[in-house]
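I'd like to ask you about the structure that follows.
The complex appears here minus one protein chain, its other protein chains still in place.
The letters A, B and C name the chains in turn, as written, and every chain counts its residues from 1.
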Amino acid sequence: MILQAIDTLVVLLILTNLLLLGTNRLNGCIRMIAFQGFLLGVLAIFLQTPGNPVHIFLLAAGSMILKGVVFPWLLSRALREAHVRREVDPFVGFTLSLIAGGAALAVAVSLGARLPLPEALGSTLVFPGALFMIFVGFFLIVSRRTALSQVLGYLVLENGIYLCGIALIHDEPVLIEMGVLLDVFVAVFIMGIMIFHIQREFDHIETDQLATLKDVEP
Amino acid sequence: MLALFGFPFWGGCTAFLLRTDRSRRILLLACAILHLFLTMAAWKVQLRPELNGWLALDTLGLLFLTLISLLFMAAALYAVGYLRRESHGRIKDFEEGVLFSNEPEAVFIGCLLFFLGTMTLVTLSQRFGLLWVAIEATTLSSAPLIYFHRHHRSLEAAWKYLLICSVGIALALLGSFFLVVAAQGTGGRTLIVQDMVQHAAHLRGPWLKAAFLLLLIGYGTKMGLAPLHTWLPDAHSEAPSVVSALLSGALLNCAFLGILRVVQVCVAAGLLSFVQGLLTGFGLLSMGVAAVFIVGQADYKRMLAYSSVEHMGIMALGVGLGGAGIFGALLQAVNHSLAKAMLFLTAGNILGVYKTKTVSGVRGALRVLPVSGALWVAGFLMITGSPPFGLFPSEFAILKAALDGGHGGVAAAYLLSLALIFIGMAGIFLRMAQGEAPSPRCPEPWWSILPPLLLGLGVLVLGLYVPPFLTAALQTISRTLGAP
Amino acid sequence: MLIVLFSIGFLLATGVCARLFQRTAAGSTRIGAAGAAAGCAVGFMAGLRALLDGHVESLRLPWSIPYASFFIRLDALSAFFLCLIFGISALCALYGAEYLSVERDHETGGSWFFFNALVASMAMVVLAHNAVLFLIAWEMMSLASFFLVTSEDEDPAVRQAGRSYLIATHLGTTFLFALFVLLGRSTGTLDFDGFGAAAGAPSTLLFLLAVTGFGVKAGLVPFHVWLPEAHPAAPSHVSAVMSGVMIKTGIYGLVRIVPYLGWPSVSWGGLLIGLGSLSAVWGILQALSQQDIKRLLAYSSVENIGIITMGLGVWLLGVSLGSPALSLLGLAGALLHVLNHAVFKSLLFLGAGAVVRQSGTRRLDQMGGLLKRMPWTGAAFLIGAAAVSGLPPLNGFVSEFLIYLGAYRGILSLPGASHWPFIVVIAALALVGGLAALCFTKAFGVIFLGSPRRDREVSLHEVGPWMRWPMAILAASCAFLAVAAPWTMARLWPGLLGPLNDVVITALGFSAIALALAGARFWLLSGRSVETAATWGCGYPLPTSRMQYTASSFAQPIVSLFWLPLRLPNLYEPCWRVGERFLKRFRWLQHGRVQLYVLYIMVTLIVLMVWKLG
Partner (left out) sequence: MIMATLHLFMALTLSPLLLGIINRTKALFAGRTGQPLLQLYYDLAKLLRKGAVYSRTTTWVFRAGPVIGLASVLMASALVPFGGRPSLLSFPGDFLVLACLLGLARFFTILAALDTGSSFEGMGASREAAFSALAEPALLLSLAAVALRSGRLSLSSMLVSPLAWGHLAPALWLVAAAVFVVLLAENARVPVDDPATHLELTMIHEVMVLDHSGPDLAFILYGAALKLWILGAVWVGIVAPFGGMNPWTGTLFALAAILGLAVFIGVIESLMARLRLSRIPPLLVGAGVCALLALLVARP
């Protein structure tokens, strides 16, 4: 029962990632991220079942609130300020992104099968799922032009790692996990501010213009 | 010990609350002095571990803490004068002529103090999780410092710094998780460095290896090992010089400390050759990449930044070579911190007068700024490892480690990189320092001279005399890192 | 020993004082020059005593630098070089006191600081018996001389010279790093005593490292490129110290270190002779074609270093072929030539400095007829010129004679297959001797003889006593050292008394005959009509001073013969350009796009994961 629930949630997560890869509407992406945060909160409850209930509650609540509510709010504010709606002309097109996503999924699954995983891991799908999210996060950062997309990619990467964490680690004091969450929060907060500044400085948030500092001979 | 990292945070908060610039500057100086005082006291008094062993000050931490504290003292002195000079209103950018304004001073000083606090925390934390949090916090607290001059180039630098380091640090987080997995069921408290070292024999090898890789890449991004160094030249060149000095001299060492902590565990677990191979490879690659960009570099602050990449490579190489190389690497860390901070502060003086960061725009610095010019030339000799300065013994020790270990190829590559970098730097530094003065001699206020002068004297002294307590400390540390 | 250390300390202290009290140029000059001269005089006495006493002193103190110890040793070799360093430097310091005093408005404190530091570090180099101490002193020496070379850095040529000097010497030191570390590999410390027990690497590799590292400092031919640039750029008293003494530390290093490398193979001596003969011939050919008096002297230093190196090659061949007589002649000739070259080359540089300072130009073709205006300088320069050409009865001849004799002995006493190096020595020495005479008759003749080529030269006058006396002392030393050579050398190597004695008797006989002839001439001309007239112009009615034979036309017959080697370009510069271009190819790595920077991280991660864990 628990196993099935976990599997379902992981599959949902994977689907959100694929959607992130395939969509050009930044607003939609932010919503997807919010949904991921929510899913992760729920997953935390399932994955950490044997642990301390207070700990589980704090963790779940923390991730839901931060990842599901605060980050999306911050990001959509930045989006509103920036007057950008879509990711136009990414380095890797959306179709190709989806294909790459499929390939990454395959790699993640095969890698997950080869690594000697600890038994305590709830489901065999969790670890490949987490790896997949990390890949997708990297992919988004590398292939998208707008600064906002990169923050989104970073969040996906962070979510993947977080998923790894809640799956792998059980008997850890809560302080660190909260510290992690807080840190990510501050990171996103400052990135949001930066996006605001970038928008003000350059009129739009494409990082193409953030490429003046270089050592290539003209 | 709590005071040691607690009061900078308190000071940082206060800085936001204070009304006048003057009181904030006094606060900055007071915090720097107090921090230095406490650090010195820590050499005398053995501090007990706090917070269930999460915080403790071992010799390694103390060494790096001392460096941070000394550098911060110098930087604070410099910053007070610097902030007084930087005017408040709109400033004309000397490169592109656009107007920009500076960050509010409250933010700057507050972030400086936060930065100090987080770096202190890095040296104190004995738990990998906390270490991760602290290192990530240093990124966050220093990003606004890089964006002091609010124009688009420093924004770009800050953005790259933030994004790349965050990505790296995310991998380090994953590495920390793997470390937990590796340590599960071994007994002892997981993730506490000391306990992991004690029970290292039971750690799970593959997980530990994976964890080391991830942490090396994660913290290596922050430390500036090639090819993960890409943020470093941008951030160092665009930040105010005083911040660059802290970034290069203190922050990079913090990341190095993070790697050393993992190395301690891996060495205890018998992964010595695995660790050493990786570090040697990264070290040589960093030196080579630094050579590529130093030769013919047109921007002297970027040149200094690449030189940091080089020196981080040398340190990694030293640790990777093992034996006496570790001692050399640690001594290198000490000397590099002092020398590089001194160079960045001097570069700040030159930048202030010549209003350009391009090498070709600076001529006759020895005549226009006699003291800074002399420091600039001396700094060149320091950073290239010429006797009688402190980087000579350390680089020599690393060379000896390489040849004693029979790594002739490594030694040759090491010497070749050093030679290339020397040639590249000789052109840049001498071109700037010598020649006819384009303008009459400029006055040099004491605050701009004294900090680099003292740092430079430190490097000179270390080149002629390594105090016994330092030798003892370095030997203690190198034993924990696998030296016989 | 303690006295020597004291004088080193004294030099450093007065140097610092000169820097501190640089408010007035005269004051710092007084402190710096007096300190240098006094410190050098004390050190010279101590060194001379150690050389004559012949017993070895050493002092060893612990030092906290890794692998270092403050281990110094004063043996005959060190004492010999100490005397050289202190003696020449003292005279150059006195000369410099006047040289720097006029027409230079800016501060001299720094110049004296570096001058005294240079002397002190050179002394330390020859005393050091620990590799780290040696390297520190060595590099200090290079740096001090670098700052002296660039003391007139408004001139772009000086800056360029300084830069190439600094790079060359630093690269040379890099080879020494590797050499010393490899030598000390088998032992824990890097004291010289520990070397040689079992060298950690093939000894030929070590030898090559030593030749390269020390050869750069000495100015051996493939590594000499910095020398003709740097020596002219420096103020003349510094050029004198650099050319006369500092480049000899490279020779010292070879003589000191090579015995630790184990039994020399025959190829080592051959290599030294090859490089030495190349340096000698190349150096003198370049010197011949120079227009600039100081460059000419600098190239002549390359030539003389070549002669010394040939002597060292004979020494090594003697050792490896088991012929003590041969090795003795080679080593003694080389060391004696070190001493002699130090004396006459510093004399020539001081003379050139006096001329340059008075006439304001370094171009030979703008001078002329200075002997009448500067008789002291001219006479001293003439003695130096004759000595550097290896002519009896002066000192340069004696040392070349020993090396020649070594080569002839080698041909006589060794089987035919090993003749080649010695034949090269003889041919090179003979050719170089003739060319040196050509070169220095050109230099002396064009500068001092004939009539002035510019109006400005007509009104020149002699330099003051502080510049004159050091030259006079050095000129007297050229004669004295030739006569004293048998006795001084015989103190160290009794076997040399015989051959040298006869040479000196011949030289003295020549002097006596010359004096007698001069008397006869005086007697013949007394009471007869001695008139003056214009030089006979071979029928041309209106000769002017501009029609005199110039330096370039004088050297033309030889220069046109050897045009090919003389036009060979400097190969280091193009090599560096190629290397630089190669490095710049990798510049695209830092292209400015943050996306790809993240990609680097990802690729590194994946590659390492697959490689190290897969």
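Quick notes on this one:
The definition used in the following text is that a contact is a pair of C-beta atoms (placed from the backbone, for glycine too) under 8 Å apart; a residue touches a chain by one contact, two chains touch by 3 or more.
Everything numeric in this text was worked out from a predicted model, so none of it was measured.
Considering the intact complex, the chain excluded from display touches C. Per the touch definition above, the residue from C:55, C:461 or C:528 contacting the chain not shown is C:528. Looking at C:52, C:430 or C:458, the residue that reaches the missing chain in the full complex is C:430.
Of the candidate positions C:50, C:65, C:380 or C:405, contact with the hidden chain is made by C:405.
Only one residue in the set C:558, C:594 or C:608 touches the chain that does not appear here, and it is C:558.
The chain not shown here touches chain C at positions 368-369, 371-372, 382, 386, 389-392, 397, 401, 404-405, 408-409, 411-412, 416, 419, 423, 426-427, 429-431, 433-435, 437-438, 441-442, 444-446, 448-451, 498-499, 502-503, 505-506, 509-510, 513-514, 516-518, 520-521, 524-525, 528-538, 543, 545, 547-549, 553-558, 561.
To be clear about the criterion, only the chains that are shown with their structure count from here on.
Chain nearest the geometric middle of the protein is B, using mean C-alpha positions. In this assembly, the chain whose C-alpha centre lies farthest from chain C is A. A comparison of the A-C and A-B interfaces places the larger number of contacting C-beta pairs at A-B. In whole angstrom, the spacing between the mean C-alpha positions of chain B and chain C is 43. The centroid of the Cα atoms in chain A and the matching centroid in chain C are 69 Å apart. For chain A, the set of residues that touch two or more other chains comprises 138, 141, 150, 207, 210-213, 215. Across the assembly, chain C contributes 584, 587, 589-590, 594, 598 as residues in contact with two or more other chains.
Chain contact summary for the complex, chain A toward chain C: residues 91, 138, 141-144, 150, 207, 210-217. Chain B contributes residues 127, 129-130, 132-133, 136-137, 139-140, 143-144, 147, 150-153, 155-160, 162-163, 166-167, 170-171, 173-174, 177-178, 180-181, 184, 190-191, 206-207, 233-234, 237-238, 293, 297, 302 to its touches with chain A in the complex.
Of all the residues in chain B, the ones that touch chain C in their complex are 159-160, 163-164, 167-168, 171, 206, 209-210, 213-214, 217, 221, 227-228, 230-231, 233, 274, 278, 289, 291-293, 295-296, 324, 327-328, 331, 366, 381, 384, 386-388, 392-394, 396-397, 399-400, 403-404, 411, 415, 418-420, 422-423, 426-427, 430-431, 434-436, 463-468, 471.
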